[in-house]
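Let me begin by presenting the structure, written as structure tokens, before commenting on it.
The other protein chains are all here in position, but one chain of the complex has been omitted.
Note that the chains take the letters A, B and C in the order they are written out, and that residue 1 is the start of every chain.
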Amino acid sequence: MEHLGARLTRISPGCVHIELPSRPEVTQQHGYFHAGATSAIADSAGGYAGFTLFGPDSSVLTVEYKINLLAPAEGDYLEAVGTVLKAGRTLTVCQLEVFAVEGDRRTLVATGQQTLIQIEARAER
Amino acid sequence: MEHLGARLTRISPGCVHIELPSRPEVTQQHGYFHAGATSAIADSAGGYAGFTLFGPDSSVLTVEYKINLLAPAEGDYLEAVGTVLKAGRTLTVCQLEVFAVEGDRRTLVATGQQTLIQIEARAER
Amino acid sequence: MEHLGARLTRISPGCVHIELPSRPEVTQQHGYFHAGATSAIADSAGGYAGFTLFGPDSSVLTVEYKINLLAPAEGDYLEAVGTVLKAGRTLTVCQLEVFAVEGDRRTLVATGQQTLIQIEARAER
Partner (left out) sequence: MEHLGARLTRISPGCVHIELPSRPEVTQQHGYFHAGATSAIADSAGGYAGFTLFGPDSSVLTVEYKINLLAPAEGDYLEAVGTVLKAGRTLTVCQLEVFAVEGDRRTLVATGQQTLIQIEARAER
């Protein structure tokens, strides 16, 4: 995430926001954010959202996610929001949203759903 | 894709391979490839696979994809394979696979499914 | 849908509710609703939600959906809610939720995301 230039901007129990400013490394020739960057911050936001609810000795892995790319991702920055929909002992399900922000305008550019697994130290998928 | 260091290694009608060598920019502290890099080359391989079947004036957009991360992505390089399962006039569905290759060993590390839309010049989603 | 015993209980632009009462045909030996029934009403709720926004000569087909089954679906009835997240000229994306209702208690038992395609009379996918 850091290598993309993204950063955590809000952390609350079960909800995390990540912002990714527009930079040549994450945009195409037309100035749109790469789908890969959009997906990566969505996946990370969900993973961190799950992590806020897990125990201190746990780590988290993405089992799978599904994402719909709704509109060209263009703007000053992207904001990904990961929200826990259901937290379980083993599996946790998150909603993923990505907004493109340009000045005052905030457009939903991607929406997804993700399954996480909580891994105890030494445990295995 | 290029900014990740990935390159197309095989192109045939309805099937495209992409390789991504292990590099610090796309791996974590433990040497595993980032999930974001794995997903990005899977999505690209599917998009290019669809593109091989489209007309000269068309472009292609990812409508959505779903990916399962099956195992840690560790090795000399990742190989993503995108294969068209059903090509339609408007929508095309691809299978996505990502293998981690280390020496002779090839491990399936991610599997997915993707929907593409063919866009005529000037058309719109 | 009718053959399952389900019925539309709320229709507004971009949002449709469907209820499915508990009956032996749609439940298992333990009284849980079948996953197939849960998924079917979720898919239908999304399809009808999209349909509320389409033109009079259009029909709607499900391109794909993804659903997470979060908890055992047990109760007096299931309520599926389909909500349009993004309506496009060709493609529409919906959020799908299914709640199990038992007396006063309402539990989210499934959550999903769906892509629809609007089909003009005589058109084709």
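The definition used in the following text is that contacts are C-beta pairs under 8 Å (C-beta built on N, C-alpha and C of every residue); 3 or more make two chains touch, one makes a residue touch a chain.
Small disclaimer: the values here were computed from a predicted structure and weren't measured.
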Quiz item: Since one chain is left out of the picture, which of the remaining chains does it touch in the full complex?
Solution: A, B, C
Quiz item: So which of B:His17, B:His34 or B:Lys66 would be touching the chain we can't see?
Solution: B:Lys66
Self-check item: Positions on chain C where the hidden chain makes contact
Solution: 1, 3-4, 25, 34-37, 39-40, 43-44, 61-69, 71, 125
Exercise. May I ask you to list the residues on chain A that touch the chain which is not drawn?
Key: 63-64, 66, 88-91, 93, 115, 117, 124-125
Exercise. For the chain that got dropped from the picture, name the residues of chain B it touches.
Key: 66, 68, 70-71, 85-86, 93, 95, 108, 111-113, 115
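The rule we apply is simple: only the chains that are shown with their structure count from here on.
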Quiz item: Which chain is most remote from chain C in terms of Cα centres?
Solution: B
Quiz prompt | Same or different residue numbers at the chain A/chain B copy interface, by half rule | solution = same
Quiz item: In degrees and to the nearest 5, what turn takes the CA positions of chain B onto those of chain C?
Solution: 180
Quiz item: Can you give the whole-Å distance between the Cα centres of chain A and chain C?
Solution: 26
Exercise. Could you grab the centroid distance between chain B and chain C? Build each centroid from C-alpha atoms only and quote it in angstrom.
Key: 31
Quiz prompt | Separation of chain A from chain B, taking each centre as the mean of its C-alpha atoms, in whole Å | solution = 20
Quiz item: Out of chain A, which residues touch more than one other chain, so two or more?
Solution: 66, 68, 71
